[in-house]
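Structure, as C-alpha cells:
Excluded from the complex is one protein chain; the other protein chains are retained at their positions.
Here the chain labels run A, B and C in written order, and each chain numbers its own residues starting at 1.
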Amino acid sequence: MILGLFGLLVGLAGWHAGTLWDTLAHTLEKLFGANVPYTLRDLDFLVSTLFLLGMLAALVLYSGLSCQRIRQADRTAQGPERQWSIVKRQFLKNRLAVAGALIILALYLVAFLCPFLAPYDPVEQGDRVQERLLSPSAEHLLGTDRFARDVFSRIIYGSRISLLVGFLAMGLAVTLGTAVGAVAGYYGGWVDSVIMRFVDMMLSFPTLILIITVIALWRNQSIWIIITLIGLMSWMGVARLVRGQFMALKEREFFQAARALGAGTGRLIFQHLLPNSLTPIIVSATLRVGNTILLEASLSYLGLGVQPPTPSWGNIVYDTKGNLFTEWWMPLAAGMAIVITVVGYNLLGDGLRDALDPRLRE
Amino acid sequence: MNRIVRITSLGLFFTSLSCSPSSTPGDSPSDSAQRVIEVEARPDRGRSEEHNLEFEARWNELYNTPHDNGDTLVIGTIGDADSLNDLTSAAITGSNVIGLLFLSLTRTNPDFSHAPSLAESWQFSEDHLELTFHLRDDVFWHDGVKTTAHDVKFTFEKQISPNIGWATIKWKQFIKECVVVDDYTVKFIFERLYPYQLMDAVVGAVLPKHILEKVPDEEMVSTDFNRNPVGNGPYRFKVWKAQQYIEVEANENYFAGRPPLDRIIFKVVPDQENLALQLKSGEIDFMDGVPPRFFEELARQENLVAYIAPGRSYSYLGWNLLNPLFQSKKVRQALTMAINRQEIIDSLLFEFGEIPKGPVLPIIWAHHPNLPDFPYDPEKARQYLAEEGWKDSDGDGWLDKDGQRFSFTVKTNKGNQIREDILILVQDMFKDVGIAVRPNILEWTVFIGDMNKKDFEAAVAGWSVGLKMDMTTIWHSDSINDKFNFVSYSNPEFDRLNDAAIFEMDSEKAKQMWWRAQEMIAEDQPYTFLYSPKDINFVHRRFQNVQMETVGWNYNLEQWWVPKDKQKY
Amino acid sequence: MTDVMDQTSPQIEVRNLKTYFYTEDGVVRAVDGLSYRLAKGETLALVGESGCGKSVSALSVMRLIASPGKIVEGEIRLDGLDLLQCSETEMREVRGNRISMIFQEPMTSLNPVFTIGNQIMEAILVHQDVSRKEARDRTIAMIRRVKISAAETRVDEYPHQMSGGMRQRVMIAMALACNPEVLIADEPTTALDVTIQAQIMELLAELQSEFQMSILLITHNLGLVAEVSDQVAVMYASKVVEHTSTAELFASPLHPYTHGLLTSVPTLGMSKEQKLNVIPGQVPNPLHFPTGCRFHPRCPVAEQRCKQEEPLLREVKPGHWAACHFIENGKSPIKGADR
Partner (left out) sequence: MHTYIIRRILISIPLLFGLLTINFFLIHAAPGDPTDIFYNPDMDPEARENIRRIYGLDQPLGVQYLKYIQGVVLKFEFGYSIAKKRPVKDEILEALPNTIQLSALALLLELSLGIGIGILAAVKQQSTFDNAIRVTSLTFYSMPSFYLGLVLLFLFAGGVSATHWFPASGMVDIVRHESMSTLGRLGDRAIHIFLPSLTLGIGAAAGISRYMRGELLEVIRQDYMRTARAKGLTERVVVFKHGLRNALMPIITIMGLSLPFLFSGAVIVEQVFGWPGMGRVAVDAAFQRDYSMFLAVNLIFGAMVVVGNLVADILYAMVDPRVRLS
C-alpha cells in the first residue's frame, strides 16, 4: 500500500507541471476575480503538501490499527482504543514533543498562508538604488537585500522549499527504503545478501559529493530533481531498519501462525510484517525529514540548490553571506529558520518514538 | 610576464591590473595619508618595439631607492595554482608565481612596450623577418647553471610541440624557427610581417633546458618540474603545499640584486568571505580582485591601502544570433536599451565599474572613444520592439508576436556572484518592457559546453582583454564553429576589415580600421556590453614602493619593501 | 508447633509496611500495611496471586524501590536494626551482605557483558576486604558449592554460554557469596522447567542448613510452599490475610481466600468428582481497592459488614493469624474447609 501511495506521490510530482494546474488557477481566478492571493506556484505547494499530510495521516492510522493486530497476536490484553489513548497521553505528556509538533504546525501554516503573511512579494524588487540593503525597520522587519527585496518575505516564502523538499524527499526515501528492506528481509538468503551489499555500497558514497556529480546531469536544477536526488541518496537507513524489523518479526509466533495457515506472500507482507514495522518507520521518517532539509540547505550553499530568484533558506544564506560584515542579520535569520524547522521535526520524531515505542515507556 | 586573453571563469580569475598612480614613484601611500588610490587609465602605445627609456629609468630608480631587506608578503588567492611550469600552467595563481620565478626575454613596461630583461637588447633585420635577441650573460638558474640561448631555443620548441598543449601556442604560429647564433645570441625567423612579431617572440617564460630536456613531451603535463620549478627570476621556489600555500624566497644572486622581501607567500583560501576576513584581520597582506561588496568594510581598516584600477575585462549579455528572437538588429538594440546598465554598476559593483560601449576597452590603443550607444530608455525600447511587431496584444503584460510570447532563458556560470545577480536584475528590468526571462545558472564546464554547442538563447559571460589587438577569435565568422564567436556574429565586411587590420603595419591606418570594425559591432549589438569592472586591490600599508602598473598589480612586486621598524615577520 | 509471633529475636521483622507508587493516574498501594516475622534459619513463604505486591514487598526490604515508588510507612527490622532508618551507605552494607536476593528471571538478571566469575567476585570485593586472588578462589569455591561442574573453567564463562538452570545457580552463588543472614528468593524457579525447579529448591534447602540463613520465599506456587517453607503468609491485595505455620495452613486454612487458593490447586488423591474450585472475579485494581474487606467482592460468605469494616489481622487461634470477620473460635466460615 505504501508503494501505492508512492505511485500517487510520483504522479503528483509529474502532475504538478501538467495543464491541470492552469485550469485550477483559472477556476480560482473565476472564483476570486483577478486578484487571487495564490499564484500557480502556491497551488503547486498547497496541493502537494496537503496530499502529503494526508498520506502521513493515513500511515499513522494504518499503523495504529495494525498495532492492535500485533497486540492481539502478542496476547497482551489491550484494545486499540486503550493503546491509542496511551500513545496520545504519552505524547502530550512530553512537552518538548508537543512544542515540536506546534513548531511544525506553525511552519506549515506559514507556508500555506505566505501570500497573506508576507508583507512583500519575495521576488519583487524595490527601488534598487534607494531601498537596497536597508537595515531592519518597521516596514522591513529584516531589512532588504541588494536587490531591495524584503528579506523577511523571502524567508517566509523560503519555508515552502524547505518543507516541500524535506517532506517529499523523505517520502521518497522511506518508500524506497521500505520496499527494498521488505524484499531483503522477507526473502532473506542470497536476495538479502545481494541487496544488503548494494545498500552498503550506497552507504559508502559520501552523499554530498555524489549529488554534486549527478545533479550536473540535468541542465537546470528544478526543485523536483533535487528532491528526487536527495530521496535517492537517503533511503538506505530505512532499508536496513525495515529489513531488521522483518527479520525479527518473522520469528514471532503470530507470523509463524499466519504462515502455517498458508497466507500468501502479499498477505504476509502487507497484513503482518509491514504494519508491525510501521512504528519505527514512521519515527525514523520524521527524524529523517530534518536531515533532508539540511542536505538541501548544504546543496544551496554550494550553489546547487533551487535556481534564483526562488527563495529557499539555503540559498538565502548562500546569497547573503557576503553581507555578513555589514548586514549580518540576513544570513543569521535564514540560518535560524533552518535550525528551528529541523529542531521541530526532531522533537516531533523523538516524541513519536517515545510515545509509540512501548519499550521506552516509563 | 605572460598575460593572455582568457574567459573569466568562476569569477575567481579576473586578470587584474592597474595603471600608474598619480602619485610619483617612491612616494608610497603610507607616507601620505591617502588610503584609497584611484588610478587614471592610460592606453598602451600599441605596436612598440623600441625601448621606453622613461619607464626603464623609473624602474631602475625604484630598484635603487634605499630600502631595508626582510619581512614577508602574504598574498591571498582564492584558487590554487595547477602548475609552476609555464608550459602547463593554466590557472592565474600559477602565472603570478611564475612571474616571480622565471624571466622572459623582455619585461613589459606600463605602456605595454618592452623593456630589457633576460635580453639586454634586440633588433629586427632589414626585411623585418628576423628578430635577434642579445641575452645577458650573468643570469643563472637557481641551481647554478647559466641561462643561455640554448634554453630559449629549447623553450620555443617545447612551446610549439603538439604533445604538450601549451595554452598560448597560437602566438607562435608565424615563427618559422628559432636559431642559436651563439651562447648569448638567439634569432627568431618569421614567416610574415605583422605588428606583434616582438610580442609573439617573447611571450612565455624561458625554461631550463638542462632539466626539462630529459622529459618526453607527453609527460610534460605531469612532470615533477611542474611542482618543483627551477627558475632564474628574482625569487626562487621554496615550497608548495597543495591547496595551502606556495612560498618563494629571495634569490640572493639575482642579476639585478637581491629583492628586498625575504619571502612571498601565496596563500590559498577557497572562500571569498574568508579571504576578506583575513585581509581585515591582517592574516594576509594583499589581495587583488576584491569583491566590491567588501570594499566599504575593508576601506575602514586603518592598516589597509586600496588601489582602484580600471578593469581589463568586461562582462556582456550575448544574444544567440541563430535564434529567430534575436535576428533583428532593432530588437537587439531595444533589448540593450531595456537594461539599466548604470544601475547594474551602481547596485552590484557598488559603482566600481564603467559601461563599455564596445569590445575594445579604453586602455587599448585601438579603443574608439565615441561609439554609437544605446542608453537605458525603456520607452524607446518598447517602441522599437513594437516596430518589430512585438506588442502585448492579449493584455497579459507580456509582449507577443503571432501568438508567441517574448520569453527566453539567460544562462550564466555558477560561482561568479555578480553574474548570477545580473540575471536577477535583468529579469526584473525586462519584465518592465514585457519580456519574460528565465535565469539558468550552470556549472562552468556545463555552461561552456552549451556555449560551444550554441545551446543557449542568451548568456552572460565575460572577456578579459588581451595585450594584442585582434578581434578574430571572438567576432570573425571563421570563429563561429568551435572557436569563441559563441553568438555566431557574421559580417563579411567586418571579417574583411579585421583580417586586414591584423597585418597592417602602420598603426594609424590600423587604428582607423579597428575603429570602423568597432562601430559595426556597436551598431549590430550582438552583445549588450554590460560593464567593465574596476579592479580593487588591498595591500597592507607597511609595504613601501608599491607601484601598481598597467601590466598588473605585480608590475614591481620584486621591488616592494618594508622599513625595519614596521616589519611584521 | 512454635509460636511465630512472640518467638525470641526474629531474624527479620516487617511491621505495617506501606510502599506506594505515585503514578500520574493515582497512587498505587502496592504494599499496604504488610507485617510478618521471619525467624533465624527458618523459611517463610509469601504466597499470593501475581500483582498482589509480593515482589514489591521483597524489594522494599532491600530498599530497592525506584521512583515513582516510595516506602511511606512501616518498620523493617533486621536483628533489631531498622533498615528504613539506615542511610543509603549503611543500606549498601546490608545489601548483598546481610540480606541478598535472587530474582525471577535468571536469563536477564545477569549482566551479559561480564563473566559470571567477575559478577560473583564483585559482591565479595565490595563487602569484604580480600585480595582479588582470594576473592576469585572463593568465587570458584562458591560456584562449586552451587554444584556447577568444572568451576575453574566455568568461572570465566559468560552468562549467554549457560542454561537457565545454570544461571539461576550462578545467581544463588552470587547471593550467598558473603553468606548473608537472610536470602530473599523472588519466584526463583518460575522461569525454569519442573525438573530444574526441584534441583534448585533442593540446593537452596541444602545451603540454608549449611549457612544457617533465613529464607523469604516469594512464590505463587503452593506446591513449593508445602515442600520447603516452615511458615506461610498469604497476601491478598497488598495485605497479609493469613499467616501461620505451613502444616497448620494446609491442614485448616481459615481465610476464605486461602481456602479458595488451596482448593484451586489439584492435590494428590483428589477424586474425580471433586472439581477444581475457581475464585470468581479477578484481582482488584491496586489504584482503588474495594472498601472494607478487600476480598469481599469475590468472597462466597461476604456480607454487608464486609463492605464497610476492614477486618484486622488477629490471632484466631494460637499461632494462627487471619483477617476475616467470620472466623469464630478457629473455625473457617466456609463449610468443609478443614480437612
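Definition applied: a contact is a pair of C-beta atoms (placed from the backbone, for glycine too) under 8 Å apart; a residue touches a chain by one contact, two chains touch by 3 or more.
Keep in mind the model is a prediction, meaning the values are calculated, not measured.
Remark: the absent chain touches shown chains A, B, C in the intact complex. Touching the chain that is not shown, out of B:Glu343, B:Glu388, B:Glu443 or B:Glu504: B:Glu443 (per the contact rule at the top). Within the complete assembly, B:Phe484 is the residue of B:Phe124, B:Phe350, B:Tyr376 or B:Phe484 that touches the hidden chain. Touching the chain that is not shown, out of B:Gln244, B:Thr409 or B:Gln512: B:Gln244 (per the contact rule at the top). Residues of chain C that touch the chain left out of view are 62, 64, 92-97, 100-101, 103, 105, 108-114, 122-123, 126-127, 158, 160, 171, 174.
Although one chain is hidden here, its contacts on chain A can still be listed: residues 96, 197-198, 200-201, 203-210, 212-214, 216-217, 290, 294, 297-298, 301-302, 314, 317, 321, 324-325, 328, 331-332, 335, 338-339, 341-343, 346-347, 350, 359-360. Taking the complete complex into account, residues 4-7, 9, 72, 74, 82-83, 85, 88-91, 162-171, 218, 221-222, 226-227, 241-245, 247, 263, 265, 267-271, 273-274, 277-278, 280-281, 283, 443-446, 448-449, 463, 466, 473-474, 482-484, 569 of chain B touch the chain not shown.
Rule of thumb we're sticking to: only the chains that are shown with their structure count from here on.
Touching chain B and chain C together: no chain.
In this view the innermost chain, defined by its CA centroid being closest to the centroid of all protein CA atoms, is A. Separation between the centroids of chain B and chain C, computed from CA atoms only, is 93 Å.
Here the CA centre of chain A is 54 Å from the CA centre of chain C. Annotation for chain A: no residues touch two or more other chains. Among the residues of chain B, none is in touch with two or more other chains. Residues 125, 128-129, 132, 146-147, 216, 219-220, 303-304, 307-309, 321-326 of chain A are the ones touching chain B in the complex. Within the complex, the chain B residues that touch chain A are 272-273, 276, 291, 293-294, 296-297, 343, 346-348, 414-415, 417, 420-421, 423-425, 427-428, 439-443, 445-446, 450.
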